[in-house]
Structures are given as C-alpha cells and as structure tokens.
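A single protein chain has been omitted; all remaining protein chains appear in their positions.
Chain IDs A and B follow the sequence of writing; residue 1 opens each chain.
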Amino acid sequence: MMKTRTEAIRAAARTLLEEGRVDAVIGYVQGTIPLRAQPFVAYTPEECDRFIWSSFCGGNLASIASGRTDRVAVVAQGCVSRNLNGLVHENRIQRENLYIIGVPCIGMLDQRKVEAKLFGRNIEFLKRDPEEDLGEIVVGGCNAMGECYEEVIKRRDVKRDNCYTCMHRNPVGADTVVVEPVSETAGGDINAVATPWMRFDADRRWEEFAKNFEDCIRCYACRDVCPLCYCTTCFVDESNPQWCGKTQDSADVQTFHILRAFHCAGRCTDCGACESACPQGIKMRRLTSMLEKDVRTLWGHEPGMDSTTKPPLSTYRPDDPEDHFK
Amino acid sequence: MKEIELYEPRIVAFFCHWCSYGAADLAGVSRMEYPASFRAVRIPCTGRMSPKFILHALRQGADGIWVSGCHPGDCHYGTGNYHSRRRLELLKNMLDYIGIEEGRIHFSWISSAEAEKFQQMAIRVVEAVRGLGPNTRLVKSVCSNCIPPVPTCDTMHECYEPLEEIPGAPRPNGSCCGGNGL
Partner (left out) sequence: MNIELLPLTGVRSVEGEAGDFTVHLTQAPRYIDPEKCIACGECSRKCPSKVSNDFNAGLDKRKAVHILYDQTVPLKYAIDAEHCIYLQKGKCGNCAKVCPADAVNFADTPREFSVRVGSVVLAPGIRTFDPSAFDSYAYSRIPDVITSLEYERLLSASGPCQGHVLRPSDGTEPKRIAWLQCVGSRGNNKCDNDYCSNVCCMYALKQSLVTADHAHGEGHDQAIFFMDVRAHNKSFEQYYNQAMDKGVRILRARPHSFLPGEENRGVRVGYVNEAGEPLSEDFDMVVLSVGLEAPAEAKQLAETFDIKLDHWNFALTDPFDPVATSRKGVYVCGGFQEPKDIPRSVMEASAAASAATAGLTKGRGTRTAEREVPAAVDVLGEPPRIGVFVCSCGINISSVIDVQDVADYARTLPGVVHVENNMFSCSQDTQVAIAEVIRKHRLNRVVVAACTPRTHEPLFRETLEAAGLNKYLFAMANIRNHGSWVHATDPKGATRKARDQVRMAVASARHLAPLKEVTLGVTPSALVVGGGVAGMTAALGIAEQGFAVHLVERETELGGNARMLRVTQGRFETAPYLASLEKAVRGHAGITLHAGTTVADVEGFVGNFVTRLDSGTELRHGAIVLATGGVGLKPEGMYRYGEHPRIMTHQQIDAGFMDGSVDPKALQSVVFIQCVGSREPGRPYCSRVCCTHTVESALHIKRTNPDARVVVLYRDMRTYGQRELLYKEAREAGVIFSRFSLDHRPVVDVVNGTITVTFRDHVLQQDLTVEADLLGLASAIVAPDVNGLAQMVKATLSDEGWYVEAHSKLRPVDFVTDGMFMAGLGHYPKPLEESVTQARAAVSRVTTVLSRTEMTLAGTVATINKAKCVGCAVCWNVCPYNAISPDEKGFAEVNEALCKGCGLCAAACRSGAPDLRGFTTSDIMAQVSAMLG
C-alpha cells in the first residue's frame, strides 16, 4: 500500500461524501490476496477508510463508473481518467455527475512477473510499496513448514508491460489531484515496442498471432474489465446474423479478439486491465497497442485527452493518409 | 488434351454503387476483359463497409477481398468514403500485422468513368491473390464443432428483423439464417 496516496485518497473521498458533493466514491480496497486490489464503492464517509492505493490497482475503475446515473467520484490515474473523459463523450457518464480524484501514477506492477521472481514461493504479504518509480518492493511469506522469506524486488523489473510505455501517468481533466504530479517518463522507440511482430514476415506474424490467442478460454474477463466494452449485445453474441461463432474454434477465438480490439481502436488508453484480468495470461495488448500506435501516428489522436474531441473513427480529415488505397 | 485448370482464387469484391460498380459496368460496355475470379457485392457507399464484412469473408474462406469506392471528395453522400478510408486503413494495418498476407486485401478509388483503371485493378487483384494461393488464415473450419449445416428459412419472418411498425410479429430465431452458412 502506498501510504501518501492512500491517505490523500481517503481524505478526498471522505470530504466529498461528507459535504454531499457525490453519492458514492469508487476506489480500490485491499483484495483477498496480497498482490490484488479490488474495486469498492463507498457510500458513507466511514467506508472511505477502507480505500487503498498500491502498485496492484490494475483494474479499471472507469468500467465501474460507466452507466451509473448517480453522482460519483472515481479514483483515477492517467489512463483511467482518460477513459472517463472518453466515456463522457460516449454518453456513458454525465460530466456534471462525475468527480475525478486524480492520482499521479508511477506504474502498476504485474503480479505474474513478481511471482516469476519467487520461483513458486507463496506470497503472503506486501511489506513495502514505495511511492517512487524506481523504488523496490518487499514481498514475503512462509511455507507450510514455517520457513519464511522476504524478497526485495525492483519495481522497474516487474512493471506491467503497458506501464513501461505509458505517456500519460498524470490524470487528465481531474477535479482534484491528490499528490504532486509525477514526471512523464516514456521514452525510447515506443512505436516499435507497440508492434513487436512488425519485424517478422507475414507467416511468422500469423504464427505469433495464432499462438498468442490459442489458450483463450473465452471467459470474456478482458471484455468485462474493459471500460470500452459496454455494448448490451457483444458482436459475438449477435444472432441475426450469427456470423461469429461462440466456439473454441481458432477462427472464432481470433475473430473475437480482432474485432474487440478494433472496437477499442481510438478509444483505448492502454490501461492494461485486459491483460491483468486474463486468467490465461494472454497478451491482448499485442493488438490494442498496435492500434493505439496507428491511431496516434496516422491521425495524431490520443484518446481521452478531453471529453469533446470526437474519437478518430467518428471523424476524418480530407487529407488523411491512404497508403492502402490504389 | 485435358485442359489444365488454373487455380481460381475466390475473391469477394465490395463495390460502391455510385462509382466502382459503374466502372465495372462501363468496362463491360467497353468489352475490357479481366479474369472471372471475383464476385461483386454492391453496397451503397464504402461508408457501409463494416469491418465485419471483411472478417466474415475471410472466415468463410475468401482468398481475397477488394473494396472499391469513389475518390475522396467525390462521395455521393459527401463524407462516406472519408470515414471508410480511416476504418479500412486501420483494419488493413491490423490484418497485415497479424499476418494476413499483403496482397489478399485490396482497396481502390475508381470513379464510374474509370473503366480502364477498373480493368487494371481487377487484373492486379486477381494476380496478387492467385500468387498467394488459397487463404488458410482466419478461415472457420467447416463444422469443426458441429454447427448445423446451412439452415433454411422456413418463413420470411426468420430472414429479417420485422419492421418496428408491425406489432406482435415473431422475433427472428437465432438459429435460422445465422450460423456458418447464414
């Protein structure tokens, strides 16, 4: 748990509820296992003391806020705040009903990467969760024999993939920001990082693509956690015509992931919740980050930087690039 | 002597009614020959081109896809092709990225007067796809998990969404006109 951020969030949330400025505050509380945080909706000032902020707030609270009609405050780092802006544009939230409690973010950590460093040892506690990007966390636990360990892990070694290339760590359009802004760190060739298969030929790319999604069990956790997936009927559930089967056939699975990613194009803030939520460790961002890069380089659009700009697939410019048109 | 059958790719073409479909008509009037390897689906505007149609065609085993519309600025509806240009440009990049071979999917702007461009593009599309051979990617395997064979529509109701004005009309049945064969 990050102490400064946690306390500031609790204080901000409490004030909002006490003053009656919102009906509810959406934030994170400690999950049932150490490296997880779970969404929580507080309706009373007292409940606000349960809120935390940690390196493992890897969901996306915009999904919880989406579709609500009461006045809510949402604890949001850069990506989530941008999703909230996007959802305002898409009429999922009324801006006047929304209060963004902004949290400058130093990047979330990947539970799986931490686990991989521990060679199967059980994690029972997160002892230290520093508020510096380049700090070290301390995790530890005991086995059945009563033998205990503590492991110091550099944050930079276990960040979630999307957090390495994040370009907007500070909240955008927040109503309040709980701590000083952090520096925006993304550097290097983010476009190349976004498209790791680009260096392969088509055959190899197809191989990588097929392999990437072959373990999908179609539990739709990615869809459920995503703030952009709020259709009442997802295209895979369409019945007239039912063109994309609901089966485990590879074409069906692939179609689901292709079109889901495409539907997020120009709206996705690369929050990484889909990958965090996936029980199978599938890298959906292979598709979404590629699209994010294209949207940025083709049309100069970064999603959610305000709530009035039309998403790139809702607008055009007469001189848009048209490399594929003869 | 037995004729050697050339591999005939199966190419789905989506042509805008106002331009490229007309260019194909004019190519006919001018008797410009091109290979009989694609079949045209007439759409009102490339703006109607849902990405679903391209994915559906690939899933159904199309070896190639060709979408052709009006030159930018000449859309019958003003802005349809501008929107489709963004959508298709992005979709093509994505399909390239996941390994759908360059040469399977083609986009062009052909006005209704450009019969020759149409003919040349037709030849170019067919040659490119023929060179790649049959498509195996993203193709839905036939009955791999036993979706019933092509259903038939028993009554008209099942073939379209009833118009809203008709109270009490039965809703379409999901199993009909859907599935693999529509």
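The rule is short, and it goes like this: a contact is a pair of C-beta atoms (placed from the backbone, for glycine too) under 8 Å apart; a residue touches a chain by one contact, two chains touch by 3 or more.
Note that the structure is a prediction, hence the values are computed from the model and not measured.
In the complete assembly, the contact with the undisplayed chain comes from B:56, out of B:56, B:85 or B:137.
Checked against the full complex, the candidates A:151, A:238 or A:302 give a single residue touching the omitted chain, namely A:238. Contact with the undisplayed chain is limited, among B:26, B:98, B:125 or B:138, to B:26. The residue touching the chain not shown here, chosen from B:90, B:115 or B:128, is B:115. Contacts to the hidden chain, counted on subunit A, fall at residues 89-92, 230-233, 235, 238, 240-241, 243, 263, 310-311, 313-315.
For subunit B, the residues touching the absent chain in the complete assembly are 8, 10, 12, 17, 21-22, 24-37, 39-45, 47-53, 56-57, 60-62, 76-80, 83-84, 87, 111-117, 119, 150, 152-157, 159-161, 163-166, 169, 177, 180-182.
Just so it is clear, only the chains that are shown with their structure count from here on.
Note: centroid distance subunit A to subunit B, computed from Cα atoms, is 35 Å. Every residue of subunit A that touches subunit B in the complex is listed here, in rising order: 195, 197-198, 202-209, 235, 239-245, 247-252, 254-255, 258-259, 261-262, 265, 287, 290-291, 294-295, 298-299, 312-313, 316-318, 320-326. Considering their complex, residues 51-52, 55-56, 59, 72-73, 79, 82-83, 85-102, 105-109, 121, 124, 137-141, 144-145, 147, 161, 172, 174, 177-180, 182 of subunit B touch subunit A.
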